[in-house]
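As structure tokens, the structure follows; a few thoughts come after it.
Every protein chain except one is present and positioned as in the full complex.
Labels run A, B and C following the written order; every chain starts at residue 1.
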Amino acid sequence: MEDHRSPDFPSLTIPLFEEMKKVFQTREGQVVIFPSSGTGAWESALTNTLSPGDKLLAPRFGQFSHLWIELARRHGLEVVVQEEEWGTGADPDRIEEALRADKAHEIKGILVVHNETATGVTSDVAAVRRAIDAAGHPALLYVDGVSSIGSIDFRFDEWGVDLAITGSQKGMMLPAGLGIVCASPKALARMDTATCTRAYFNLADHFKANAGGYFPYTPALPLLYGLRESLAMMFEEGLDNIFARHRYLASGTRAAVDAWGLSLCAKEPKWQSDTVSAIMVPAGFNGADVIDRAYRRYNLALGAGLSEVAGKLFRIGHLGDLNELMLLGAISGAEMSMRDVGIQVEPGSGVAAAQEYFRNAHGAADQRLAAE
Amino acid sequence: MEDHRSPDFPSLTIPLFEEMKKVFQTREGQVVIFPSSGTGAWESALTNTLSPGDKLLAPRFGQFSHLWIELARRHGLEVVVQEEEWGTGADPDRIEEALRADKAHEIKGILVVHNETATGVTSDVAAVRRAIDAAGHPALLYVDGVSSIGSIDFRFDEWGVDLAITGSQKGMMLPAGLGIVCASPKALARMDTATCTRAYFNLADHFKANAGGYFPYTPALPLLYGLRESLAMMFEEGLDNIFARHRYLASGTRAAVDAWGLSLCAKEPKWQSDTVSAIMVPAGFNGADVIDRAYRRYNLALGAGLSEVAGKLFRIGHLGDLNELMLLGAISGAEMSMRDVGIQVEPGSGVAAAQEYFRNAHGAADQRLAAE
Amino acid sequence: MEDHRSPDFPSLTIPLFEEMKKVFQTREGQVVIFPSSGTGAWESALTNTLSPGDKLLAPRFGQFSHLWIELARRHGLEVVVQEEEWGTGADPDRIEEALRADKAHEIKGILVVHNETATGVTSDVAAVRRAIDAAGHPALLYVDGVSSIGSIDFRFDEWGVDLAITGSQKGMMLPAGLGIVCASPKALARMDTATCTRAYFNLADHFKANAGGYFPYTPALPLLYGLRESLAMMFEEGLDNIFARHRYLASGTRAAVDAWGLSLCAKEPKWQSDTVSAIMVPAGFNGADVIDRAYRRYNLALGAGLSEVAGKLFRIGHLGDLNELMLLGAISGAEMSMRDVGIQVEPGSGVAAAQEYFRNAHGAADQRLAAE
Partner (left out) sequence: MEDHRSPDFPSLTIPLFEEMKKVFQTREGQVVIFPSSGTGAWESALTNTLSPGDKLLAPRFGQFSHLWIELARRHGLEVVVQEEEWGTGADPDRIEEALRADKAHEIKGILVVHNETATGVTSDVAAVRRAIDAAGHPALLYVDGVSSIGSIDFRFDEWGVDLAITGSQKGMMLPAGLGIVCASPKALARMDTATCTRAYFNLADHFKANAGGYFPYTPALPLLYGLRESLAMMFEEGLDNIFARHRYLASGTRAAVDAWGLSLCAKEPKWQSDTVSAIMVPAGFNGADVIDRAYRRYNLALGAGLSEVAGKLFRIGHLGDLNELMLLGAISGAEMSMRDVGIQVEPGSGVAAAQEYFRNAHGAADQRLAAE
């Protein structure tokens, strides 16, 4: 492993920035890679483009939208929160309405969590962009894509995103440790006037050092090597194939949920996430018991309901390096765990439904076969 | 990684021989570890204890018993073959009969494959020993334990085994590359008079070098380190728990086969292997089609029928580092593949039966829970 | 690798905090581990204990003291800089003088870089503490131990350090990616009144989550596992033995420099670092040429002179998992590279001197032998 000050280091790093842009689907954006979690990328996106007292608009419909709002407030930003029912996502109509009402253009940015892991909900970012444009409002569009980018279609340029953030640990199939920010030219133009305090997460320092292929401080070297491998794998598979694969696995999972007679937390099909399914347990049961049973008895890590939905659901992730049989194993584990705690699903019913979906889903599946 | 001639090397190797004896469940046997596959261990067991022209008795009921017989013949040994129906195993009564008839004690050894992978059949080695004793016959008992030792109960001393052989790639959870022989004092006493040609597989060279912790030629070093780890893991879990775990997973698999309305190749429950299930496909179907579909469409490696049972079955292995959910994934894959090629099993039926078995199997499962 | 929200996760993390305290040599301090570089730990130490406009005193004598001062200024802190000649370190007398003059106790903290990598200089932190005490001044003592902690003796409690920071990539023998802060009770008492903006690097969030063994956001999981291994290795060797080993290797390197007839950047023996030696090239030569030659011709990574000492020196690191022969190889490489660019050192002279030092250094070396 090379020294991060060696003459050959830029031959590793410069292509990473270029390749990451393709993952964001941008030509105009600029990418910065921090040694941090995604939370650090949130901080960087805000502090480099805003000043204390600036107003933000943010729909809140899950744990991650909630935490991002809290972080913004710590930086002295004023956040106007649009409460949305958990199980739904950003409401373009309400956003448009709020922006139209903001004649003075006091709102400097809109914060949207693209894929809310806690509820298994994907918001329609393109529709948010249309709402902003319809209102003729100059606010920047900030999008958290930690659990979507690289797994679910995300179009930085086409959707007019100004600041997108992601991490290494989801779609990029790496351990946590990289916080990644993509900034539009319009966002970059705000850096000079934005007065939020920033040092570690200062984008300008990175742009300056990155231009030569270096970093302003020690980067997380092994993850940069890992990122190179991940990017190569992703472009070998093709982004569209990756998105189709996630939809395919998610659809099988949803078929299982239907067969169980249970509901997703996502209120309508349009909100359903392709990377995680949050499954409501029947009244009288506690999702935490299902999760605990799955973990202790079947060595299966199901996600928990957080905050408002605590105890009401459990989550099956279907993201990253996963195939049908691994997912069917997880669905089996969920089935057994539910039965163990007394939820009367039919044994094998979810697995059977997912199997039949997979067997018949010619679109995505045959695409994969043909590619092999 | 150390040099195999370094002063510290014996501190790695000497404990390996002692620990391997525990896996064979022997106090009196001596263990040798070759850089070879299990086939080399077959050759070593025979050539170090027999002379060209010596007569052996060998039941044949699968691909591996067949190959061992062929190898013995190449070394100039005369093998009296007892043909047994594939799906059954060694017949102690026939063995006793043959030994009783051999008044002159021309038969120098009996070759038994403990667990025949090709058909999913486990023979009763203890019964074979009783047969030999009942006949009062001095023949040596040679046992192939490649796919049983470390997974299924195997008792070298108690069963009076004289030469047992195994490899690194099954119960020891390592890649292939080690051929392991355990020899009884009675077997070792034959080394001086046995005249079969041997050099690479000469036990005496190994005993001599091993005494000091070294090898007569370069050993497969990384596998020796791996073996140390595997042995530590195995004794941490406990051999009895390992055997119970394999029985538990095998029982779940057999519940699935029942639910499918299919049969195992093993003709009776007493022959059923706990490490592999060979499942007969209905008349009119080819097992190879199921296997091919599973491999190409679901990335699942099912075992093929070999030789006499080619095309008639497919195999699910349930050995090594495997848990319920991984196995349920494989059972799902078999279900889908069968349906894809037209075999009318009920979707989810095998998975449901295996699930219910696992949920209700308190014995083994709770033992595991308690141990965690 | 476990999920960072799993029930078993605390059994990994809680011991890490305890063990890290032993590395800092503290009983009273509290440790936080960020997914960041050491620069983030700088930011955390300052922003959690200070308010914009607070005054700091900071000796500057190298690249890292310079950068820390710059970072403090970005957070609105006023830094009174004591310029010290590069090649020397913090001057306790000047610090005492400045503190005595600060009757109003406007100075809230003193920033000291314990081991300045750029010049190979170690400051005397215990003497700085004595100076503060002699002045009877309440300022907090902030110490950067990124390149010293775990390699050079560092005594958090005994020296009365209030905020110490380090990273994973030096003494902890891991890749970069963890920023580690240790805070004294006195420092922690400032958290409530300190008004510097902080969110990602907020200590309070971590203390709250860490109490249960969790983190407020996704941690750098593989590095936490690595840290467990590193800590185990370190305590097996013993901190005192580690410090002695670094002094031993550094002394051999210094013997080589003497034999070459060259000088260290460190002006006096008391400043000499045991983790890195910065070696002045003779007038008329450029250290960068030596470094470039070493890298391109001998695959050897020598450190460069930074900022004020750019071109004037090259650095040999002698930290981490290194033994005599690896270091002698590096000294050989430096010798050849110097000769290649025209610096007239005697071939083999530095190596010979280091060899003789190593052969005769009974103290540290025999200690190692006895321990093996």
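Assume a contact is a pair of C-beta atoms (placed from the backbone, for glycine too) under 8 Å apart; a residue touches a chain by one contact, two chains touch by 3 or more.
Computed from a predicted structure; not experimentally measured.
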For the chain not depicted, the shown chains it touches: B, C
Among B:Val121, B:Leu223, B:Ile343 or B:Ala361, choose the residue that contacts the chain missing from this document, as touch is defined above. B:Leu223
Hidden-chain contact residue, picked from the options C:Asp93, C:Glu106 or C:Glu356: C:Glu356
Of B:Ser37, B:Gln82 or B:Asn286, which one is in contact with the hidden chain? B:Ser37
What does the interface between subunit C and the hidden chain look like in terms of residue numbers? 296-300, 323-330, 332-333, 335-336, 339-340, 346-349, 351-353, 355-356, 358-359, 365, 369, 372
On subunit B, where is the contact patch with the chain that was removed from view? 1, 3-7, 35-40, 43, 71, 74-76, 167, 169, 175-177, 196-202, 216-223, 292, 295-296, 301, 303-304
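FYI, only the chains that are shown with their structure count from here on.
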Once you've mapped the touching chain pairs, tell me: line, ring, star, complete or other? line
What chain is the most remote from subunit A, judged by the mean position of CA atoms in each chain? B
Could you put a whole-Å number on the gap between the CA centroids of subunit A and subunit B? 48
Between the Cα centroids of subunit A and subunit C the separation in whole angstrom comes to 37
For subunit A, residues that touch 2 or more chains besides their own: 296
